[in-house]
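First the structure, which I've put down as structure tokens, then a few questions once you've had a look.
What you see is the complex with one protein chain gone and the rest in place.
This part shows chain A:
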Amino acid sequence: MAAVSGLVRRPLQQMTVRDAINQGMDEELERDEKVFLLGEEVAQYDGAYKVSRGLWKKYGDKRIIDTPISEMGFAGIAVGAAMAGLRPICEFMTFNFSMQAIDQVINSAAKTYYMSGGLQPVPIVFRGPNGASAGVAAQHSQCFAAWYGHCPGLKVVSPWNSEDAKGLIKSAIRDNNPVVVLENELMYGVPFEFPAEAQSKDFLVPIGKAKVERQGTHITVVSHSRPVGHCLEAATVLSKEGIECEVINMRTIRPMDIDTIEASVMKTNHLITVEGGWPQFGVGAEICARIMEGISEKLVLEYSQAVIIMYLNIHWIKRSETRDGQVTWFNLPCVQLPGCSCCSSHWC
């Protein structure tokens, strides 16, 4: 049998991110009776962005539930159902509206397992589009990766392509913890090659593990969600100039896979973080902080110069050696384009 299937090469399927999420949810709804979906327009409308298309027709009112426009109320209802043993998927039409329900996500869901001394798990998934869309104005464009990524007790994932989307939503649903899945509206319609193993009903992408999308030796570029695509495009452009970027797709915001990023920076000595969120107190700021803490000691011993540049917000790390061999590291926050040399007059 194996020999035969080896001979017949399965063509690589093209799958949009939307269909990948749909397939992931469908498979999990089928697999476990306790899984159900609730949110605005998820049932009869087939989903505000058609992500849940066909699910209500297949599973009915009991498992695909349309809610009124009451985020705080229905998020709380979803968390309560999870406490009582069901496995809800709570959809926010966009994560901007989750701000109305954020107390239920953090105080009722994330903190409960800890506060109960391990007695009360909350197996819930909060999902929906996050971050900027196309011209939807300030109130509909916020990225919540840093806000949710800040809180212990939550897991936060941010898929980029179809494989990520399907694998992560399935892992999130099977996880016994509250998981926030930050999708991206502009990615929903984008098709990707869907590898054979992703077509399996048991295909999972592990939470907490980043993926190196492109190998490189000169610069480490770390990103999540839609900007991963931009990074790969940039990498192609730079490759023509002889600069090979290593592009890392974080996939998970919390718990962050800092080991993969660290290993890459140790190899390349250069780091750029790329994200759609605001720079201050953001995901990139966290990555820089951890790299500084984690590898600064290793770098002092091994490398003569390490420069860390962050997109949208740039930190220069300059190594200075005095005559008697004393080494000091300066962390200088300043806004400069890459390629500028930094001097001490740039303290900001």
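Simple rule for what comes next: contacts are C-beta pairs under 8 Å (C-beta built on N, C-alpha and C of every residue); 3 or more make two chains touch, one makes a residue touch a chain; residues count from 1.
FYI, contacts and distances are computed from a predicted model.
**Q** Can you match the unshown chain of the complex to its UniProt protein name from these: "Dynein axonemal intermediate chain 1", "Pyruvate dehydrogenase E1 component subunit alpha", "SAC3/GANP/THP3 conserved domain-containing protein" or "Fanconi anemia group C protein homolog"?
**A** "Pyruvate dehydrogenase E1 component subunit alpha"
**Q** Could you tell me which of A:Asp103, A:Glu193 or A:Glu233 touches the chain that is not displayed?
**A** Answer from the full complex: A:Asp103 touches the omitted chain.
**Q** Just to verify: which one of A:Arg18, A:Arg127 or A:Lys155 makes contact with the chain not shown?
**A** Checking the options A:Arg18, A:Arg127 or A:Lys155, the one contacting the hidden chain is A:Lys155.
**Q** With the missing chain put back, one of A:Gln14, A:Gln44 or A:Asn176 would touch it. Which one?
**A** Touching the chain that is not displayed is residue A:Asn176.
**Q** Quick one: which of A:Met72, A:Leu186 or A:Leu238 touches the chain that's been left out?
**A** A:Met72
**Q** Against the chain that's been left off, what residues of chain A make contact? List them.
**A** 36, 62, 65, 67-68, 70, 72-86, 103-104, 107-108, 112-123, 152-153, 155, 175-177, 255, 293-294
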